[in-house]
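This is the structure, below, for whatever I ask next.
A single protein chain has been omitted; all remaining protein chains appear in their positions.
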Amino acid sequence: MDRPFAITLPVGSSRANHTGSWRVERPVYVDRLPPCNDACPAGENIQRWLYHAESGDYETAWRTLVEENPLPAIMGRVCFHPCETACNRVRVDEAVGINAVERFLGDTAIARGWRLGEPGPDSGRRVLVVGAGPAGLSATYHLRRAGHAVTLVDGAARLGGMMRYGIPAYRLPRAVLDAEIERVLEMGVEVVTGRSVEDIAAARDEFSADAVFLAVGAQLGRRVSIPAGDSAKVVDAVTFLHRVAEDDPPLLGRRVVVYGGGDTALDAARTARRLGATDATIVYRRNRAKMPAHAEEVEQALGEGVTVRWLSTIERFEGERLLIEKMALNAEGFPEPTGELEELDADALVLALGQDTDLSLLEGSEVHVADGVVPVGESMMTDVPGVFAGGDVAPSDRTATVAVGHGKRAAKGIDAYLGGQSFERPERHPLAAFERLNTWYYADAPRTERPELERIRRQTNFEEVIGGLTEDNALFEARRCLSCGNCFECDNCFGVCPDNAVIKLGGGDRYEIDYDYCKGCGICVAECPCGAIEMVPERI
Amino acid sequence: MFQVRIHGRGGQGVVTAAELLAVAAFDQGRHAQAFPSFGSERTGAPVVSYCRIDDHEIRTREPIDAPDAVIVQDVTLVHHVDLFGGLSPSGYVLVNTSLPLDELGLDGRVEALPDGHVAGCPATELALAHVGRAVPNVPLLGAFCALTGEVPLEALARALRHRFTPEVAERNVAAAGAAFDLVTDLEEAHRAPTA
Amino acid sequence: MTETRVHFYQVGSFAVGNRLLSDADRTVQASQERTNSLDAGHRACQGCGEALGARYALDAAMRATGGRLVAVNATGCLEVFSTPFPETSWRIAWLHSLFGNAPAVATGVAAAMRAKGRDDVRVVGQAGDGGTVDIGFGALSGMFERNDDVLFICYDNEGYMNTGVQRSAATPPTARTATSEARGPEPGNVFGQGKDLPRIAMAHDIPYVATATVADLHDLERKVERAMTFRGARYLHVLVPCPLGWGAASADTVRLARLAAESGFFPVFEAEHGVVTGVRRIRRRVGVEEYLRPQRRFAHLFAGEGRPDLVARLQALADANVERYGLAPEEE
Partner (left out) sequence: MLQQLEGSRAIAETVARCRPEVVCAYPISPQTHIIEAIGAMVKDGRLAPCEFINVESEYAAMSVSIGASAAGARSYTATASQGLLFMIEAVYNAAGLGLPVVMTLANRAIGAPINIWNDHSDAMAVRDAGWIQLFAETNQEAADLHVQAFRLAEALSVPVMVCMDGFILTHAVEAVDLVDQAVVDSFLPPYEPRQVLDPDDPVSIGAMVGPEAFEEVRYLAHLRQLDALELIPSVAEEFAALTGRASGGLVHPYRLEDADTVIVAMGSVLGTIKDAVDARREAGERVGVLGVAAFRPFPVAAVADALRRARRVIVVEKAFSLGMGGVLATDVATASPASGPDLATVVAGLGGRPITRRDVEGIIERSARGTLPRLSFLNLDEDVVARERARMAASRRSGPFAENVLRDVAAGGAHR
């Protein structure tokens, strides 16, 4: 067209005007550490595997998950999910049911027969892993991935450690346990069961191991001296649960009292109910708020008819009678005796007062022990080179998930040690705090509760209490994720830029700022739902 | 005639700076003229204002092509705008920055200026500290007084008191004074080795 | 039930797009293929709501018409910052004539298209609030009355921002502008009767009238698309915050638009043939104060002892909107 000078202009010619020169601050895409990842003892990249689950790509989600943790079906049942406690969505409605989705992925993987990746190229080195609980299995898996040969030794007849002998089957069905252990073993592991290692140095030589990972757990029930008559039936919870797991439950009678306030106490009481106890009573010296057991476990136990005597200590156990002293919390919140006594009928007393480690295998070794545990460094190495320790053996919260995390870190530490390198923890991104989010964009959505077995059924058998999510529910739950601090390609930045200065790369490649035109207004940062953009001052 | 060109961005008080300078010069019984560059540019866009100061009546209305001083209110303009075009070889340059000047990558025309004719002043920080807003224009005028001696600081203070409410004026006077002292010290430190 | 839940996703109905949605369910703005009717390089202020609103609306109109669109623009910020010689930011056929005549010029374009048998080409007229509510009001009313086939869009930033922030008939009460200074016993703009153009438009019984903000893109685009299903005069009134005129941070543009709607101060609704057919209910209701406070034009309401009496009057205006249109959130 013959265009009149100046009055009529060809379209889009303003692209010659680079308004980026107006900018004094520039938006920059960042990846922040989501609080779930931050809180996960196993170091899972939860946000990332949820991201894949959101699109229904469960296999990629599962593969992302098992990059860090080879036991998702187990973790999806027994983990006390600090990720959910940390979840930012708590402040919108309720936490994302991360644990339930993890279980769904784990179960789906078992059902579809997904296998872990191939072991790494053979390094020619061998590692002795002592103890086949969560720490040992996790270490085994990561060591195999790194190409190291593994000899896995355990004193019990079967692998799994406390997952098999401590956690009741109604919480962790054995088929699931077996499947996930088997999958690790498929990577090629030399397994020795029923063999207790008594001398760590000797075992290292025996198995020609270049390094050792010590993960024998805390298998000894702690005893306290309670005056008790000869006829009184007293058993510690660890032993009790172990025998139940071996199908050899001790006879405890109809009235069972469990002493303690941790998760083991609840496991013992609930197990006792399932074995036929009509009265399963927990005696705990503090109140409910102070109870170390996880709240949902307490809730489930109460729902199953377990009763709790709060603020009580056991003085004596004689005949079929327990003498209990009432306690009161002082100003600092510590229980103090009141002198007020009560009686409680009981056929048996189960002590669930904590566990200790059996570290006799370290006697005569250079490995230092302090307060009943083995101090370790960043890489989980003890003060003896090549000897690493983790799980309940190392100072920790003693949960299965922590143990898995230890196993992974120890494997990396061992890998570094064997390679003659120093272990360095990867740098962590700054936290994606709630204040960084723009939650207006997230649709309101309640959390999908996992179905609970009808209470009446769970009192009498060891069927799994908590059911799994259906696929629809799992997908829905995954999509409740706010993707804190990590771009999930919602197109907001691309849309809200008044200067068309955001380039959408698409196909999972996210976006780029076009600094030729970005004026630095900051709307993209303000309107990013997940806080994955930040403004930084423009350098000259 | 002394001609000043002020570079900044829309919203940074670039026009106000030129006006204040003109009022301060007028206060000294001199002739002065301040004027903006008119355009359709908006907040954030590079903008320019001008001020002429003379002992005689100023009749010209030309744009200023060959300034005797350039004030840079926003250092991020350095690579986007020809800040020093037409600058007199014996002119002055004043830059709002908290960085050492040699880190700014200013061009050869600035380096060739006489000693003591170039100064940096952390005007935005001073404005935030004294006035509470990140508007660097007034501290830069205080620095300008110290650098060029073209207008005394007292005259600038009177111009500020003329323009703003008493409370705001005093805060601006303090900001200008702080900048004046900074640049005065700088100049003295510069002269010290030769003295 | 289950099915609808699966369709739910993190930011479904509020964010611009989502990788999990089918293309058809995403906004126009989510598409790499969007027209960018108003392209980069324009000279609007940082964080300009009008630039955003114009691209939102016109890109949606382009999609709705299959690219058969002509826009007529009144004088004002949008025109000045988009087309300073030698550059234009428009990627669509666009005409600027004068400040007060955009509705009539749009009528002329539509008449020409009809006369030439090019009924497929649709016409959008657009102006700021000055060009719509004040100087262009007569022309706009004439266009409505004749029911000319034009979608007229007002980008309302509540003042004459192009000329340096002066008061318009769309400026809210108490707001400071350069011609309604925050001085005296009744600081800022007066509590007048208001000039509620959407309702005036409805009084013409034209086929479609709607309001929207730049904070709810899905709603805005849907309304543009709806508008394009009608022939005849249609009116869309879009609230576009102005960082300069409102004295707000440039990053707060979308947030302020959201607060305007969520406080009820700016009612978001639509009407067909003079009857309200839909409202965008408030999702998380806030008091007007939360909306007013981030804006320097209202700073005098909160300085020192503040003017709670005036804030209360503004709250009453918002409450009246909530009442009139039934904007209250579901649970209220």
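For this structure, a couple of remarks:
A, B and C are the chain letters, set down in written order, and residue numbers restart from 1 in every chain.
The rule is short, and it goes like this: a residue touches a chain if its C-beta (ideal position, glycine included) is under 8 Å from a C-beta of that chain, and two chains touch if they have at least 3 such contacts.
Please read these numbers as outputs of a predicted model, since none were measured by experiment.
Only one residue in the set C:Arg34, C:Arg55 or C:His96 touches the chain that does not appear here, and it is C:His96.
Of the listed residues C:Val16, C:Ala30, C:Ala44 or C:Leu69, the one in contact with the hidden chain in the full complex is C:Leu69. Touching the chain that is not shown, out of C:Asp59, C:Glu79 or C:Glu289: C:Glu79 (per the contact rule at the top).
Listed here are the subunit C residues that touch the chain not shown: 67-70, 72-73, 79-80, 82-86, 88, 90-98, 100-101, 104-117, 121, 138-139, 141-142, 145-146, 148.
The chain not displayed touches subunit A at residues 1-11.
Here is the rule we go by: only the chains that are shown with their structure count from here on.
Centroid to centroid, with C-alpha atoms defining each point, subunit A and subunit C lie 49 Å apart. The mean-CA centres of subunit B and subunit C are about 41 angstrom from one another, to the nearest whole unit. Counting partner chains per residue, subunit B shows two or more touched chains at residues 44-45.
In subunit C, 43-44, 46, 48, 243, 250 are the positions where the chain touches two or more neighbouring chains simultaneously.
Against subunit A, the residues of subunit B that register as touching in their complex are 9, 44-46, 74-81, 97, 99, 103-105.
The residues of subunit C lying in touch with subunit A in their complex are 2-3, 5-6, 8-20, 26-27, 29-30, 32, 36, 38-44, 46-49, 51-52, 55, 82-83, 85-92, 217, 243, 249-255, 258, 283-284.
Subunit B makes touch with subunit C in their complex at residues 10-11, 40-45.
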